[in-house]
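Note that one protein chain is taken out, while the other chains of the complex remain in position.
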Amino acid sequence: MAAVAQQTSGRVSAREVAVWDPLVRLIHWSLALTILLNGTFIEEESKTHEWIGYIALGLVGLRLVWALIGPKHARFSAFPPSPARAVNHLRAMLSGDKTIHLSHNPLGALMVYNIWASVIAIGITGYMMTTITFFGVDWVEEAHEVIFGWLLFSVALHVAGVAFDTWRSGVNLVRAMINGRKTIPYGREVE
Amino acid sequence: MRKLALIAMMALATPALAEDVTMDSILGTTMEEVQASLTAMGYEVRKAEMEDGKIEVYFVRDGQMGEVYVNPQTGAVTKLELKG
Partner (left out) sequence: MKLRIWPAKTKEKRATVLAGLILLQAICALFFIGDVIEDFREDGHLDNPHLLLESVAAIALVGGVIFLMIELRGLLSRVSDMQIGLDIAQGHLADIIETFFDEWGLTSAERDVAIMILKGLDNDSIAQVRKTAAGTVRAQATSIYSKSGTDGRAQFISLLIEELLADNQHLGSAEAALNAKTTNAASPDASGETT
């Protein structure tokens, strides 16, 4: 039945699949905004800086809860942290496999966990700097700065990765993170 | 001359008085001097660095955290932040 649908109605058209729900998208862009603000415009030693930092932590926390109780594509099970899978994905890409992942692909998954972990580490070290025990302590401040530098590098890599995967797979990933739907080119398998 | 005045001041200040750092404090013209002044006042110095041409020192005392910015030319406090 579905095969017939593909043959006759799908011959020249791609198909749209709803992947990213509104909460995932909202959290994604809000987090990006917090990183942009705290990394550029907002003064480092200000209350605003602290608050944006805590909001970023809150956003990641919210996303983690959603990954436990949310819809299919948002859950951890849809993009498990697995270096082995990432390597397989890399091999598959190099051998020309065109399968499209609806949720984060294994490489994207690693990046996502990396970004979340970095934001958490930055937030925690930031909080530590407000406590008497760690106030003015060098390693905390340095860790905060170094991990933030790593985060910026990761974001640059993330943007490049999204651009590359959009080109390779033919699925507009940026638009998908705006309106929630991935437009799969005709004839592609999804997973 | 300045250094002598400072040393004299430090000699006069007794730890028991635990003098407070204020916007009128004269703390020193180098990082070492500022740190020494603060320590003499009973503060625990956590960190010192240069920021925007000023000497910045992080200190802690009696559960209170603070940052002080000192002008290296005059030795005077330009900004004082006390938290907690």
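Just a few scattered comments:
Labels A and B are assigned to the chains in the order they are written; within every chain, residues are numbered from 1.
Note that a contact is a pair of C-beta atoms (placed from the backbone, for glycine too) under 8 Å apart; a residue touches a chain by one contact, two chains touch by 3 or more.
Here the structure is a predicted model, which means the values were calculated and not measured.
Among the displayed chains, contact with the absent chain in the complete complex occurs for A.
Interface with the hidden chain, as seen from chain A, comprises residues 1-13, 15, 17-18, 21-23, 25-27, 30, 54-55, 58-59, 61-62, 65-66, 69-71, 131, 175, 178-179, 183, 187, 189-190.
Operating definition for what follows: only the chains that are shown with their structure count from here on.
Per-chain CA centroids place chain A at a distance of 46 Å from chain B. Only residues 130, 132, 135-138, 141 of chain A touch chain B when the two sit together in their complex. Listing the residues of chain B that touch chain A in their complex gives 46-47, 58-60, 63, 65, 83-84.
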